[in-house]
Structures are given as structure tokens and as C-alpha cells.
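All protein chains but one are shown in place.
Going by the order they are written in, the chains are A, B, C, D and E; count residues from 1 in each one.
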Amino acid sequence: MVSLFIGRFQPVHRGHLHTIKQILERDEILIIAIGSAQHSHTPDNPFTGGERVMFLKYALMEEGISMDRMYIIPVPDVGINPIWISHLRSLIPYFDRVVTHNPLVKTLFRDAEIEVFETELLERNTFSAKHVRDLMRWDGEWEPLVPPSVVKLIKEHKLDERVKAVGEARIKR
Amino acid sequence: MVSLFIGRFQPVHRGHLHTIKQILERDEILIIAIGSAQHSHTPDNPFTGGERVMFLKYALMEEGISMDRMYIIPVPDVGINPIWISHLRSLIPYFDRVVTHNPLVKTLFRDAEIEVFETELLERNTFSAKHVRDLMRWDGEWEPLVPPSVVKLIKEHKLDERVKAVGEARIKR
Amino acid sequence: MVSLFIGRFQPVHRGHLHTIKQILERDEILIIAIGSAQHSHTPDNPFTGGERVMFLKYALMEEGISMDRMYIIPVPDVGINPIWISHLRSLIPYFDRVVTHNPLVKTLFRDAEIEVFETELLERNTFSAKHVRDLMRWDGEWEPLVPPSVVKLIKEHKLDERVKAVGEARIKR
Amino acid sequence: MVSLFIGRFQPVHRGHLHTIKQILERDEILIIAIGSAQHSHTPDNPFTGGERVMFLKYALMEEGISMDRMYIIPVPDVGINPIWISHLRSLIPYFDRVVTHNPLVKTLFRDAEIEVFETELLERNTFSAKHVRDLMRWDGEWEPLVPPSVVKLIKEHKLDERVKAVGEARIKR
Amino acid sequence: MVSLFIGRFQPVHRGHLHTIKQILERDEILIIAIGSAQHSHTPDNPFTGGERVMFLKYALMEEGISMDRMYIIPVPDVGINPIWISHLRSLIPYFDRVVTHNPLVKTLFRDAEIEVFETELLERNTFSAKHVRDLMRWDGEWEPLVPPSVVKLIKEHKLDERVKAVGEARIKR
Partner (left out) sequence: MVSLFIGRFQPVHRGHLHTIKQILERDEILIIAIGSAQHSHTPDNPFTGGERVMFLKYALMEEGISMDRMYIIPVPDVGINPIWISHLRSLIPYFDRVVTHNPLVKTLFRDAEIEVFETELLERNTFSAKHVRDLMRWDGEWEPLVPPSVVKLIKEHKLDERVKAVGEARIKR
């Protein structure tokens, strides 16, 4: 079986790894689709699609998960729900079922008669990308929520400073 | 060093593998960007972006090349040259230099002050994706030009029949 | 005279029929343009353009209104006001004047020197599509506000469940 | 059963009516989707989407075909094959099967597991919209190929002069 | 040196002139890029790109500033930050540095290694285009904040009435 897991990964956090490990216990192959891939430098999407590809690869390799069982694919938004599944399907390998916690995504896949399942979540309020971004913005301790290899990458390229700069942008606009 | 190799891979053929192996002798990490990723079912782009991701992964694993040294990223076209490099950069991981045999791509990267290099090509007229598609269309022997795992994938999903169907479409239009 | 009536019809309700009947008393032919036609599965636009075409045709035929006096045309948004009228005009038959209750639409047509008129409205707060959607979402009695043939269509295809599912989607996001 | 018939109708000719009558002998309801609806004023697409809606309605009513069995829907192109069927579906009412003579369209619908059938064609080389446009351009006798009500509409609004003007445009470019 | 000054100019006010004069004291040539140029008839963007070009030219000529030192270029939005600078660069002449008070714009140019500087601002809360639009909407005295030639242009073409009409549109929606 091939599963598809969809997220924005702004940034990757430990909750994502928790979900990915659960999927890999059940299925052979995992496709990770990175949504809103064309966006970056906004308060909700500070990191580029390519940076998020790197976050995922570094985090998975750090966990000893083989890339041979994995596809990591950035998928730009189209902004039009009824064509979104076709758009997604055309950019990713063949898959059998979908993992998501988002009710809209669930509805769209069920309307397309594709099997959807959920996994158990780590504490949702703590392990959320929004929480991580807010901590970065207000000098909180975001590092424990994020895999160490991703922390290193973010700091090396000063991406946490970008999160602050674009966050301020919205407030002052 | 991280190299970027750009192609459309419609489909992957042995010439692509020849190039990829040369790059991996020089560089640690290779990013393969699949261009025109949103297109499929046309005479020049019969396969979807996702199918081409699979072609590459199957062909590389068959050669014993570790996915840990590799990123395979489908990149939709934007159709506007002066923004193409920014678009591409935003969807792929950080890279140091580019491998291409296309003079336009070379010009665009050089204007952006990014290093470009070429590799030695297998016989260009034989090992070309266009040649492979033409052979598929006219019942020629395309299989020897394509890695065995990709041949298997194409036949299993009857993708060669799609190449024929959409090829005819253009002729009759 | 040919009149143009523009709405989103998410979904058709009795207020729409009230307006349509007033127009047909004055004019021979009516063009109904369905705006935001490409959108669906969102809290404000749960139904597809095609579903809304069906709503209108069923409701009008139920009222004994002949389709021979009618055009029903879904029109995708362009999101850019100064080209919107040209875009609309290119997708619909020729018309003489416009019925609308929306001040922006009024301004755009008047700037283009096209005659605009208003009709008397049924109680605006009751007969509004937003009200109907809210009732659907919170298990209120939406059925009396909607023509019976449209109620039937919505229930047969469980479209009211979609309204609930995508409404929740927004709340949890 | 509801059938879907797709064409560009640049302009409607007697061959289209021949097809439509065959479909209406088999099926209750017919949806006519007008492709490339956003284009006009080009050599291949001289008429607007809205003009083509009018052509169809006039021609069908002239034949005594009731609009109650019919939907006529202009559908803008998206230019990306793998999302085209989803896009089309979102703009038109529900349908059971598709009539087309175009091999690409056939391939796309079959890949989506939708039934496709063909009808008998009037002499294809005579009754083709391209032939009609060429006759208009070179002052040939196009009128016998086109339903009388459509001829009248074209002449009344001098649309044949537009065909000439935009045809020349391409030649001189 | 060539400086680039970016704004939306909805409408031009005395604060803009204050900034422009400071730049022209330092640099030979000034490029003024008008952002969101494709939008008009919205509460935040009531004036078209072309109207804003006129505002700037009239205001500068009134101040006796020679057009020979100036480029005024409307630049449509792309809505995707990582390609915005390439898009902008492709539409405007070559430049050396950028003047902006917007933190996001600052971040994007600094990431692209382009020099950014700020100028002293006139009282920010008074001399803001939003303030001018609000005064127009609520019949306040907006005229003293705007250069006389621009006041004249707005009144002559009744553009202040458009500001009111589209402002109401949003409130009632």
C-alpha cells in the first residue's frame, strides 16, 4: 500500500514525525505532499517549498528512515477546490489512501471516492506549526518542538529571522 | 557541492542515467527538477509529473543509487522566462551549480550568476525522449533505450497506449 | 429587451424566484449569470457552478417558466474588477440592461455606461443564501426558504452534508 | 440518461445539429459544453463564448427542439490536460456519458472511467467549422452549411466581417 | 545612482512627494513602481493603475520636477512573494537601490542582496493613503493632504464618488 500524507510543514515539527512513523508501521511507501508550495515570506508560509523539502529529508534521515520508502513532493496551491485533487494527483506518484486531519481535505477525497484515514495526534495545541512560528516570533523556546536537524538548518540560514521579519510585516501593514 | 539537473523526462531513458552518474561522481548531492510538471496527455508531455517522479526513482534504485543523495522535484512551468529561475529556486532545495545542455537555460542561469556546466552526452539522436516517444507511437523498439524498471512501469499501467492515443490526437486536430 | 441578472445562487432560494418573476414581467428574455462559478466546497461557495445551473433550471421549470426565454450561464470569477465586465460579456449572450442589488456591480456597470435597475426584494434578511447555508450548518429549518425541487436535489445528493463539512473546515482551520 | 456533447462551435453548422439529433433520440437530457469559451477574435476562435451560446439556442429552437431537455454551458479552457475533466465537471450539471469524436478527449474521459460513445458524422470535410470559417474569409458560400437562424444572427451583427478581419491579422503578423 | 521607490499610491498624497524629493536630492534618476497596478474599484485599491500614473505625473510636474529624471511604471501584483522581485525587475529599468518603509519588501530585497534605505517620513498617521480614502468616504476634508493637481483630477472625473461607492460595497457585502 502507498499512503499520501499532506501538510504545509511550516516548519516540520515533532508532531509530523509522530504521524509519519505511524503511517510507516502500516504501509510500505509514503508520499509526503507539501501544500502551498509556491508561497514563502508570509506570516503563515514563511519557508519556501524547497526549504520544506529539506526540512523533511533532514528530519527523516536523522530518524534513520530510509528515503527509499519515501517521496517528498512540493505541490503549489491552485486555490480552486473542485480541481485540487486532479492537480495533486498529476504531480505525485500513484497512491492508495490518504492521511489527513483536515475536514475539507477529507470531504474532497471522500467525494472523489478515495479512502481517508486518521492517525493519533501528539498534543495538538503544542505540536502545531502555528505555535512554532509564534514562538519564533516572540523569542519563545521553539527548539524543543522541532527535530534537531531542522533546528540546525533554520539557524544556519537565519530562517528564524525571516519568520520575525515577515510576521512584523503583517502587523504594521 | 549540490548540483541541479533539469529535464522533462518524457520518459526517462538511458541517456539521463548516463548524465546522472557523471554528476554523482563529482558531487555529493543531486537535485533532479522535472520541468513542465503540470502537463500530461499531450504529444510532447504524455506522462504526468507524478509518473515521471516514479520513473526516476525506479530507474535510480535499479542502478543501486541511494535516494539519500537525491531529491526528485516536479516543477510546473510558469511560461515567463524572467521569473523562471526564482520560481524554480522557491520549489527546490539550495544548490550550488546547474547541469544543462539547453542554451536558453544556460543563458538564464548565467544572467543570474549561477555556475553552469555540461556533461558528456550519450549519442544524442538515439538517446532522446522524443525518439523514444516516436518509437512508442509507431510500434518501434523503444524498450532498449529505457531502463528496465521504467519499461515495466509503463507497460503495467499501459502508458505506452496513452502515448499513442494523444499522439494521434494532434495529427487529426 | 434582454435583461441580465447576476448572482452566486449558493443556493437558489425563494428570493431569487421573486426577482426573476419581476424581471420576466418587464422583459422578453432573461440571462442569469452565476458568479464565482469555478468555486465550490468552501463555506461561502459550497455548491459547484454546475450544481447551481441545475438548481436554477429545476426551480424555474417547477414554476412553469419556459426555458425558451432563459439563458443560465456559469461565469468564473477573474478577481480583477476593471476587466470583469469584459470577461462577463464575452461569456454571455448580448443584453440590454442589468438587474443587481450589489453596489460594486452597480458602479462597474454604470462606469461602462450600461443601464442598471433594481427590483423589489423579499425580506432581505430571511431570504438570503447566507441565511440558508447557516441554517443547513446548524440543523435549522432551511427547507421553507428554498424551492421544493431544489430541496429535493440537495437532499438526494446529500449536498447539505457537504455544506456542514466545509463549514466545519473553516472553523477548525 | 444525461449525455454531454463537447465542441467549440466556431460557428454552429449543420453537422452539429446532425449529432445533437442523434443524441436526443437516445437520451432524455443533453448538456452542450462550449469549449475554449473565453477566446474570441482569433482566426480559430472568432466568436465569443456568449455568441456561440446564442448560435446554439437559435439553431435548436429553429428545429423545434425544446430547451427543457437542454443545457448550453460555455466552458473556458484551462490548458492543462490532467485537470481538464475536473474543471469541466465543476461547471456543468451531472452527466452519465460523453459524445466526442476527438481522440484526446476520448482518452481523458476513459482514464477517468467515464463512458464515451461516438455518433455517425455528416461528411466531415464539408461540415466542419474550419471549412465554414475559410469560406467566410475567402467570400465563399458558407451559408448553406449553417442553420438559417445562425446565418441571420451572424449577418445582423456583421460577425462574418470579424472573421475576415482577424483572419488577415494572422497572415500579416 | 538609480533609486527605486515602490508604493500603491491610492491616491498620491503629500507624504509621497516628501519622500520623492528626499530621493532626488541624493540620486540622479528615480523609478517609481506602482504596485497592485491591475486592481481598481475595491475599497483598498479604488483607482486604476493608469489613473495612479496620471496622479504621479501631474503632482511631479506641478512641483517643477523634470520627467527626464523619472520613470513611472505600473506593476501588477503576482501574489507570490518568492518570484515578486524577478517579476518587478523584468518590468522596470535597471536600478541600484530601493527605498521602502515596508518590512516585507525590505526582507525580500535584502534576501536578494539589493541595497535598501529609508527616508524620513511626514507624520505617518496623517499622510497615509488609507486616511485619505477614509476621509473621502465619510465626507471629511481630504483635499489638504493631496497635491492640488491630483485633487483637480479626482474631482473632474468624479473619482471620489467611486471611492464612496466601492467602500459601501464592502460594508454591505
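In the analysis below, a residue touches a chain if its C-beta (ideal position, glycine included) is under 8 Å from a C-beta of that chain, and two chains touch if they have at least 3 such contacts.
Being a predicted model, the structure only gives us computed values, none of them experimental.
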{"item": "Neighbouring shown chains of the undisplayed chain, as defined at the top", "value": "B, C, D, E"}
{"item": "Of B:66, B:102 or B:126, the one touching the omitted chain in the full complex", "value": "B:102"}
{"item": "Omitted-chain contact residue, chosen from C:2, C:85, C:122 or C:151", "value": "C:85"}
{"item": "Hidden partner interface residues of chain D, rising order", "value": "38-42, 48, 162, 165-166, 168-170, 172-173"}
{"item": "Absent chain, residues of chain E that touch it", "value": "37-38, 40, 48-51, 53-54, 57, 61, 66-68, 70-74, 76, 87, 89-94, 157"}
{"item": "Residues belonging to chain B that touch the chain removed from view", "value": "80-82, 102-104, 106-108, 111"}
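Note that in this section only the chains that are shown with their structure count from here on.
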{"item": "Any chain in contact with chain B as well as chain D", "value": "A"}
{"item": "Distance between the centres, which are taken as Cα means, of chain E and chain D, whole angstrom", "value": "46"}
{"item": "Between chain E and chain C, distance of the C-alpha-averaged centres to the nearest whole Å", "value": "37"}
{"item": "Multi-chain contact sites of chain B, meaning residues that touch two or more partners", "value": "38, 40, 48, 87, 89-90"}
{"item": "Category of the chain touch graph - line, ring, star, complete, other", "value": "other"}
{"item": "Inter-chain touch pairs (all)", "value": "A-B, A-C, A-D, A-E, B-D, B-E, C-D, C-E"}
